[in-house]
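Dropping a structure here in C-alpha cells format, bear with me for questions.
The other protein chains are all here in position, but one chain of the complex has been omitted.
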Amino acid sequence: MSKYSKNINKKQIRIALRNCGIIDPEIIEEYIARDGYHALGEVLTRQTPEETIELMKASGLRGRGGAGFPAGLKWDFARKNEADQKYVVCNADEGDPGAFMDRSILEGDPHSVLEAMAIVGRCIGSDMGYIYIRAEYPLAIARLKIAIEQAREYGLLGKDILGSGFNFDIDLKYGAGAFVCGEETALIHSMEGERGEPTLKPPFPAESGYMGKPTNVNNVETLANVPVIILKGAEWFSSIGTESSKGTKVFALAGKINNVGLIEVPMGTTLREVIFEIGGGIKDGKKFKAAQTGGPSGGCLTEKHLDTPIDYENLVANGSMMGSGGMIVMDEDDCMVSIARFYLDFTVEESCGKCAPCRIGNKRLHELLQRICEGKGEESDLVRLRNLGEVIKDTSLCGLGQSSPNPVLSTMDNFPEEYLSHVVDKKCTSGVCTDLLEYFIVEENCIGCTACARACPVGCISGERKEPHLINPDTCIKCGACMEKCKFDAVILK
Amino acid sequence: MSLVKLTIDGNKVEVPAGTTIYKAAKQLDIDIPILCYMDLKDLNIENKPGGCRICSVEVEGRRNLAPSCSTAVAEDMLVRTNSMRVINARRTVMELILSDHPKDCLSCAKAGNCDLQDMAVLLGIREIPGQEYAEMSTYRLDTSPSIIRDLDKCIMCRRCETMCNDFQTVGALHAVNRGFEAVVAPAFEMNLEHSPCTYCGQCVAVCPTGALTEVDHTGKVIAALNDPTKTVVVQTAPAVRAALGEEFGMEPGTRVTGQMVTALKQLGFDYVFDTDFAADLTIMEEGTELLGRLKRHLEGDESVQLPILTSCCPGWVNFFEYNYPDLKDVPSTARSPQQMFGAIAKTYFADKIEVDRKDMVVISIMPCLAKKYECQRDEFSVDGNPDVDFSISTRELAHLIKQANMDLNKLEEDDFDAPLGESSGAAVIFGATGGVIEAATRTAYELQTGKTLEKVDFKQLRGMEGIRSATVDFDGLDINIGIAHGLGNARKLLDEVKAGKSKYHAIEVMACPGGCIGGGGQPLHHGDASILKARTKAIYKEDEGKTIRKSHENPYILKLYDEFLGEPLSEKAHELLHTHYFDKRKKIFQV
Partner (left out) sequence: MSSVKIELRQDQVDKIHSICDSFGNQEGELINVLHKCQSTFGYLPAEVQEVISEKMEMPAAKVYGVVTFYSFFTMIPKGKHPISICTGTACYVRGAETVLNEFKKQLEIEVGETCEDGIFSLSCLRCVGACGLAPVVQVGDKTYGRVAPDDVKGIIEAYTG
C-alpha cells in the first residue's frame, strides 16, 4: 500500500510533497524536468540574497519542525552575523513517534531539500551544508547520497555553481537515536560528536552554532517548500493558509482512522475535514474521541475542536501544538489517561537528563499516571499532576521539557471526567486500564455449575447451584481463577 | 561597554550589557538562590549548565521562567525574583530534586556543609509529595584510596565534570547515560581506581552534596591515639594552618599555626611536627638535583633532562604518570615532603627515640586528598609498613578538634616539637602556587653563586595567573622558571616539553587552583575564590615573620645531614628521599 493517503481529494494541496511518488528520486533529470533547480538558478542569477530573504519573509513560511519560527527572519539573522564560515543545517532527525513526513520527502524528493539548502547557503553566505539524519533511515540516506552525487555531477553542488561564483556543498551527519536532538542546540552538539544535550539560548545558532559559527537550522519540510516559493512567488504562497500561518502542512494521519498516511492540506483546514473527509472517518464506525497533534509535545483536540481551523496559533491556544505534524486519531475505546502515560513514557525515555524538572519531574508525572492507571490514584494526585506539569513547562531548559506535560495537561483539560473516574470510582470506562477492570459474571451465560465458586481462593463467588452466580467485587483479588475454570464464557472482565 | 537599565523586584539597576540577571540582582543585594551555578572568577572557571533551575525568575513578557544564572539582562527588563509563581516553581523543583536524593543526612559526610541541605532549609521543604512510591536513581558505591563516590546523592550540577575536564583536563569524569539514569561517572561506570583520576580532589571541593567526599580516616586517628603501644607522630602541611580557622568561623586568611599545635597536643599526639621541616629537606635535594642538571647542561651534556619539574604534588605526579609516561625521567626524583617526612620519622627519628617503626604511627594532615593515595604507594613502605600510615585532610582535622570539645578560637598558641618541627619561611610558602620554586630559588641561588641573597622575596613568581613565567638572574646566568597551577595549565607546559620547545630550566606544577591552599582537602570555598587569595596572603605573612627564610639555613636540616644523611643526593638520601615513576596508562581499565 502507498504511504500517502488514498484520498487525494480537492482538500489537499501538494507543495512539500509535490514530487513524492511522482518522480524517481534517484534520477536527477526527473526532478529537473519538474522545475527542479530552477529556483536555485533564479536565486543565483537574478536575485540578491537580500531580495531572496525579503521574498521568504513576505511568503510567511514558518518552520515546520515545531515552534513555527518565520524562516525568512531566521535566515536574516544568520546573514547579518559576520563570520569567516557559516553553516546550513537540515534537521532530518525526525523523532516524533508517529510522524514520518521528513523521511518520505527525503526518500521521495531528496533534491528539493538539497536545492533549498543551497538557496539558504546563498542567502546567509555559507558554502557548507549538513543534513543531520537519523541513522534509522537507511533508504533516505542512500537516496540522499545518490542525489548529492548527481547534483555535484551537474554542477548544482560544488564549486562555482551555474557559473555564478557561488560554492556550496553538502555532507551527511548521522543521528543516533535521541529525540532531544530535534532541538537545534542539542542537534548541533550532536553534530559536533558530543552528547546531544541542549544549551541555553542565547546564543542562538544564528550567532554561534556548529563549530561556534553562525548556523541556520531548518527542518526537511520547511526546506522542501522553499524552491516552489521562489518560483511561484511570495504572493502565491501567502494566499494559501490563514492570517498567521501560510502555505500547507503535511500531517501523518494514523490511529483509528480509515485512511492512514501522509496528507498535505492548506493551513486553516479544519479537523473535521481532515478526519472525516480526507481520513474517511473513524475505523469500524466507532465514535471519534480525540486527535493528538504535535506528538509527545502536543495535546489533544476533541469534538469541540472539530471545526477549528488548524494553524499554529489555534493549536497552541487549545493546549496543543503543530509539532512536526503527527496526527493520531483516537476513538471511544482509547483511555486518555493511558494515552497521556504513553507519551510521558516516551518523554522519560528521551529526556536528556540535564535539567532537574525534565529529568525528575517527567519521571514523577509518569509515576503518578501509572498509579492512576493502576487504580492507586487519589483526587489530590490530580492537583499534583497539574502543578507539576505547569512547573515543568515553566522551568525546563529546552523545548522537550517545556512541552512534555502538554499531553497530560491537555487530556486533563478535555477529559476531566476520565481522570476523576480513574481516581474516584477506580473505573476505566474505555476498558484499557486492565488493573481497573473487574471480574463479572454474565447472567445469561452462567448455568450455575459452581466451578468458579469452587476455584475461587477467597470465596467471593456466591450463588445457588444451577442459578447464576455473583462475584463480590470488594473481596475479589482479581486472580482470574474463575475465568479460567468457566467453560461457558460467563466470566468476563469489565 | 554599554549599560543596560532594568528593574528587579521594583528596584532599578544599571549594569553592563551581557551581565546576567543573577549578577545584576547581586548589585541590589538581592541573593537569588543558586545550586548548580558556580563562578570561580579568579580561576576563570564558570559552571553554568542551567541544570538545577532553582535560580529561575519571572521576566515580564516571557512565556516561561528564566534561569537567572545564565540569562542576560535586556534594556527595560522587568524581573521578579520573588513572585509566588517563582517561589512555587522553586519549591516544586526542589521537591523534585529531593525526591531523588537519599534522606540519610544524619550520617552523611556533608551534613552541615551541604549546599542542597541549606537550600532545603531556605525553601522550607517539609515533605516530599509522593516520596513513598517515587523511584530513586541508584548507583554502585565507589571507594578509592582518596575519594568516595556516592552517586545516589548526585544532583547533576556538573561542577565536578567542569573541574575534571575543563580545568584539570584529567577526563576521569563525564556525564553518562540519559534521562533519569544520567549521572557523572568514569568510563564504563568503573571505579575511579580504573580511571585517569589523579585524586586531586577538585571534584570533591566543588560538589554541593555528599556525592563526592573524601575517604574519612578520623576513626583511624582515634584508634591510633587510643592505642597505648603506639607512638603517634603527626605532621602538618603548610597550607593547613592558613585555612583550618575557617572551620571555626574565623575570617579566611587567619593563620592558626600555634592554636593548631595546641589542639594536636591536646588530642594526644606524642610528637607534633611540621611537614615544613621536610619541605626544607625537599629543597636541599631538589635544589641540588636542579643545580646538578644545570651544571651538566652548561657543560654541554645533551643527555640531561631540562627543565626539571617539581614533584611535591601527588596529584601532579599521578597526572604525568598517566598522561606523559614517556616523560617520566623529566621530573625531579625527590619525594614529596609528606613522604620525606615519613621516611625520616621512621628511621632517623625512630632511632633517636628508640621506637621500632612498627610501633610508630605517622599521620599527616594535608590540604590534599591525593596524599591519601600517595602514602599507600608500595614504594613508600618498608616490609609492608608504610612511611606515612595515613593522611587526613584539613576538614577531617577540624572535625576531630570539634569532637574533642575544643574551639580553635579559644586555644593558646604553642610551638611544634623539635627536631622535626623546625622550618624556614621557604618551607611555609610551599603551600601557595609558585612557593616551591621560590624556595628552591632562594637556596639554589646561594649555592650556585656563593653569594648571599639580599632580597629573598621573588614577587615575580607569585600570583594567581594559571601559567606564569619569570627569569631570575643567577649572577649573570639567566634561569627561566615556569609555574603552573591547575593540571590543564600544567598540560600546556608539558606539551611544550614533549615537543622539545620548552624554554624553561625549571617548572613548578601544583594540581590545585592556587596551589595547596586550594587543595581538595581544604575547607570548602563554596564557590568563593576570594578565599583562596586570603589563604595565600596568610602563607606569605608567615614566611615574612620567620627569622630563617632559606631552607639551607635550617639548623635542624643541617644537623640531619651531619648526623644521618651525609649530603644531598647521597646514597642514603637516594634511598630515603628519592623515588621513581611508573607508566600508569597501562593500569587503567584493568579490573
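A and B are the chain letters, set down in written order, and residue numbers restart from 1 in every chain.
In this section, contacts are C-beta pairs under 8 Å (C-beta built on N, C-alpha and C of every residue); 3 or more make two chains touch, one makes a residue touch a chain.
Predicted, not measured: the structure shown is a model, and the values here were computed from it.
Although it is not drawn, the missing chain touches A, B when the whole complex is taken into account.
The residue touching the chain not shown here, chosen from A:I15, A:A99 or A:A206, is A:A99.
Across the entire complex, the residue among A:G163, A:G193, A:G285 or A:P457 in touch with the chain not shown is A:G193. Between the chain not shown and the residues B:G171, B:P325 or B:G463, the one that touches is B:G171.
Only one of the listed residues, A:A116, A:M267, A:M330 or A:L385, touches the absent chain: A:M330. Here the missing chain is touched by one residue of A:F204, A:F276, A:F342 or A:F440, and it is A:F342. In the full complex, chain A contacts the hidden chain through residues 1, 3, 95-100, 103-104, 135-136, 173-179, 190-197, 211, 252, 254-256, 260-261, 292, 295, 326, 328, 330, 334, 339, 342-343, 346, 349, 352. Listed for chain B, the residues touching the missing chain in the whole complex are 165, 170-178, 185-190, 195-196, 588-589, 591.
Everything below uses one rule, namely that only the chains that are shown with their structure count from here on.
Inter-chain centre distance (chain A to chain B, centres taken as mean C-alpha positions): 50 Å. Of all residues in chain A, those touching chain B in their complex are 178, 195, 197, 199-200, 202, 348-357, 359-361, 363-364, 367-368, 371, 384, 387-388, 391, 393-397, 402.
On the side of chain B, the complex with chain A involves touching residues 49-53, 56, 64-65, 67, 70-72, 85, 88-89, 92-93, 96-97, 99-100, 129-130, 133-135, 155-156, 175, 177-182.
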